[in-house]
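This is the structure I want to talk about, given as structure tokens.
The complex is shown incomplete by one protein chain, all other protein chains being positioned as in the whole.
By letter and in written order, the chains are A, B and C; residue numbering begins at 1 in each of them.
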Amino acid sequence: MIIVLKPRTTEENILRVENMVRARGLETHTVRGEELTIIGCIGDTVRVDPRLFEVDKSVEKVMHVQEPYKLANRAFHPEDTIVDVAGVKVGGDHMALIAGPCSVESEEQVIEIAKAAKESGANMLRGGAFKPRTSPYSFQGMGLAGLDILCKAREVTGLPIVTELMSAEYLDLFDEKVDLIQIGARNMQNFDLLKQLGKTKKPILLKRGLNATYEEWIMSAEYIMSSGNPNVILCERGVRTFESYTRNTLDLQAIPVIRRLSHLPIIVDPSHAGGKWWLVEPMSKAAVAAGADGLMIEVHNNPECALCDGGQSLKPAKYDTLLKEIRQIAEVVGKKM
Amino acid sequence: MIIVLKPRTTEENILRVENMVRARGLETHTVRGEELTIIGCIGDTVRVDPRLFEVDKSVEKVMHVQEPYKLANRAFHPEDTIVDVAGVKVGGDHMALIAGPCSVESEEQVIEIAKAAKESGANMLRGGAFKPRTSPYSFQGMGLAGLDILCKAREVTGLPIVTELMSAEYLDLFDEKVDLIQIGARNMQNFDLLKQLGKTKKPILLKRGLNATYEEWIMSAEYIMSSGNPNVILCERGVRTFESYTRNTLDLQAIPVIRRLSHLPIIVDPSHAGGKWWLVEPMSKAAVAAGADGLMIEVHNNPECALCDGGQSLKPAKYDTLLKEIRQIAEVVGKKM
Amino acid sequence: MIIVLKPRTTEENILRVENMVRARGLETHTVRGEELTIIGCIGDTVRVDPRLFEVDKSVEKVMHVQEPYKLANRAFHPEDTIVDVAGVKVGGDHMALIAGPCSVESEEQVIEIAKAAKESGANMLRGGAFKPRTSPYSFQGMGLAGLDILCKAREVTGLPIVTELMSAEYLDLFDEKVDLIQIGARNMQNFDLLKQLGKTKKPILLKRGLNATYEEWIMSAEYIMSSGNPNVILCERGVRTFESYTRNTLDLQAIPVIRRLSHLPIIVDPSHAGGKWWLVEPMSKAAVAAGADGLMIEVHNNPECALCDGGQSLKPAKYDTLLKEIRQIAEVVGKKM
Partner (left out) sequence: MIIVLKPRTTEENILRVENMVRARGLETHTVRGEELTIIGCIGDTVRVDPRLFEVDKSVEKVMHVQEPYKLANRAFHPEDTIVDVAGVKVGGDHMALIAGPCSVESEEQVIEIAKAAKESGANMLRGGAFKPRTSPYSFQGMGLAGLDILCKAREVTGLPIVTELMSAEYLDLFDEKVDLIQIGARNMQNFDLLKQLGKTKKPILLKRGLNATYEEWIMSAEYIMSSGNPNVILCERGVRTFESYTRNTLDLQAIPVIRRLSHLPIIVDPSHAGGKWWLVEPMSKAAVAAGADGLMIEVHNNPECALCDGGQSLKPAKYDTLLKEIRQIAEVVGKKM
């Protein structure tokens, strides 16, 4: 952390700021220039809020130098983390290929989709049982019954299941039944929920919030990790911009940036990002070419009748073709599929 | 709702789309033009997700015409809602003047601030007991002990208390002890929490999410109202933009827009919006001039030592001066203080 | 400027970076810490691009400490600049009250509006002769004929005239005929045009770009000032965000921020910001309460038939009422009208 003092700060005031820093357990190194005096703060700066010093009348600004996270930081853990989801590896050169409907609608539906997706090469099944919906009047998901259908589909196909947890109330149940617990974009900073995720060791799929910076996203992973669960997979799903033609703007720079800042795996959800089925194919290819550790794609056997997000779902045949093309790109960038 | 069909859609396809609409309980009126065929959908469109139709191969786009909310909609409730917070009225020509520290730090602190704020004209006391913090390593608030301190300060000053609820787990306790339950920006779309707020009739202060549209914000109010609690106050606190000099960009157009779309009161939090104490005074004046139903302002007796957000807090003397100036502007725009 | 080096940078590499800095005419002060080595760069940093050093393999990041502008910087010019527009003062406690139609459509129209606006208290007349339009098929303005109509209206009413310059080609003509030359949001970083504005001493009204940071905006003023024209007035007109209900999001925090960073006057255009006539009144009041040095408002005698932006124009009678209310708020904040 670096504290820049106002021009012409007196020695007395410099001393006061230095003491304030030391009171927080940090060491200080001060550079006195004619126009510019700066105090370098050295020590465990992650635990000190820079905003505390900004208040002082002699302080011009306070700048972070080191990332405010540790457990998720690649600097302290140089090799890639590989998360094991019920036997399916994610990270390193292993790709997560997650497919399934937006919402669980019926046993027949889910099993049919799961079989087809597995046939095409998917290695996990997704499906929403509890659905976060902007409107209280929209379909809110089948709830616990939906969860049971997913379990049934796992039994039939052997695919590990991924589904969204919206409240700590169901955490024990998810811990028992679900293989990869998804935390949705709108709950990325539901800090209370994040803290509770340390109670399980089940892998967590942490979606990026609609306007979350890379740092905030990694900090949310740090919440989960610091509460005791190191098994976090990040998922880029688009951020909100001024462009309204697409649902969100998919930020594929997130892949190399996260890879540089953190050792956690990062996958991409092109279905929610664009909100249009015809964007899924080019964006899936792009994500893999950029080095993504996996893809989460909505697949529906009858999108026209889907209760939710049919417009962004692929039919099983299209998904099959897509995976064939993806495989060739994965090879070029050194990923196994 | 209006469905625009693709150019040159056949009669057979038009019929199919019409049937799809009718199957959802809506009536259809179709206009056939040479270049353009549109289906007007009439009925209770609030309960129908327009995305359901976008999937059809003959559909070009689907456009909402009516707002997707009812209970919060001014069209169905033309007069202003006035929310009663333990005897303090908010809305109409009544202003909420909420003041207090970001975090509860000690009994002495809170009581001293509360007394001073009341003296200046504040009619509610705020203070964080549970704090949503981006970092797991930052001060997370005093928790239940903080809540008790707020209650003590209410006892001493008579000011109703406002504090943030982060998890449904504490809802019963808040229902018992708190006068105005705040839902923070990061939980604005924690739908599970919103639904639970119908269990109480205590007024809810619903902050706008950092990237929430007006419609999404009102929809979150609709969640609370449709679950059984009509006492919602909205709070604008800045949205996230590309500008990083200020913490967030305060959107004061929200005041007249919300007033037009909804009958709920809307107040403004200039402290969190700008993140700098010297922005609080001009933005408070601006908010009142624009017609805000209240102000929530951080006041701290010793900002230099605040455990959180000291840099955006006013000292009691500054708050006192501010309220005097605000009073003159309130008069011009017809508000009582 | 501060250069943060990578952890464990060798002395040899530190020396190389120091030399690189000195080669640009700056002095260096280096702090060596265990985890952190920083080089403070002292001297005329405004003329050195920090990105030049980011390239070095030993450099972690480079941070600006001082603002990259001088002539527009309040630090070097503490008192408010007051710009004189053909006798009308703008800045300090003097307010610019600019009114008129979006586009000049006819002599009758402009003169009728100008007379009414003057009657209500306006002290400048605006009107577009050359119009920047997103579509090549939209009305592009009357061009030179429009300019002559504005001059005629000035003759009749005595109001100085404000109109937009879109190309350096007409600069001499504008210099001769126009009192306040407007540079539109879309040309805020048309650097070639900005540089040419030093050829005149006529005051320039520089609108903020739709996604311009405060710093970029002030830098565009610096372009004009450094080319020889110190008479710049800034105009906030809304920035682009994810919210699409309003045309743009008016950023009134810009007023106190610009006032702190720069000595130049800042006025507000609430008509273009919201794009809806009913937002003009509350936002005008808010702007004045926040300390704006003026308002630029679209006034049209027949908005229903306007060739451009009728939907955001006030009728003369509404403008008259607005100015009466504004006057009371101006008094509270110490401005003359």
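Here is the rule we go by: a contact is a pair of C-beta atoms (placed from the backbone, for glycine too) under 8 Å apart; a residue touches a chain by one contact, two chains touch by 3 or more.
Being a predicted model, the structure only gives us computed values, none of them experimental.
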Chains on display which the left-out chain touches in the complete complex: A, B, C
Hidden-chain contact residue, picked from the options B:Ile2, B:Ile111 or B:Met337: B:Ile2
Residue touching the undisplayed chain, where the options are A:Met20, A:Ile255, A:Met296 or A:Leu322: A:Ile255
Candidate in contact with the missing chain, chosen from A:Glu60, A:Asp93 or A:Glu215: A:Glu215
Touching residues on chain C - with respect to the absent chain: 46-47, 49, 51-52, 54-56, 68-69, 130, 132-139, 166-169, 186-187, 189-193, 195, 210-211, 216, 219, 222-223, 226-227, 240, 303-304, 306-311
For chain B, the residues touching the chain missing from this view: 2, 4, 7, 27, 29-36, 38, 40, 42, 60-61, 63, 65-66, 240-242, 244
Those residues of chain A which, in the complete complex, touch the missing chain: 211, 213-215, 239, 241-246, 249-253, 255-257, 260, 273-274, 278-279, 282-283, 285-291, 325, 328-329, 332-333
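In the analysis below, only the chains that are shown with their structure count from here on.
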Category of the chain touch graph - line, ring, star, complete, other: complete
For chain A paired with chain C, centre-to-centre distance based on mean C-alpha positions, whole Å: 39
Separation of chain A from chain B, taking each centre as the mean of its C-alpha atoms, in whole Å: 26
CA centroid of chain B to CA centroid of chain C, Å: 31
Per-residue overlap in chain A, given as positions that touch at least 2 other chains: 240
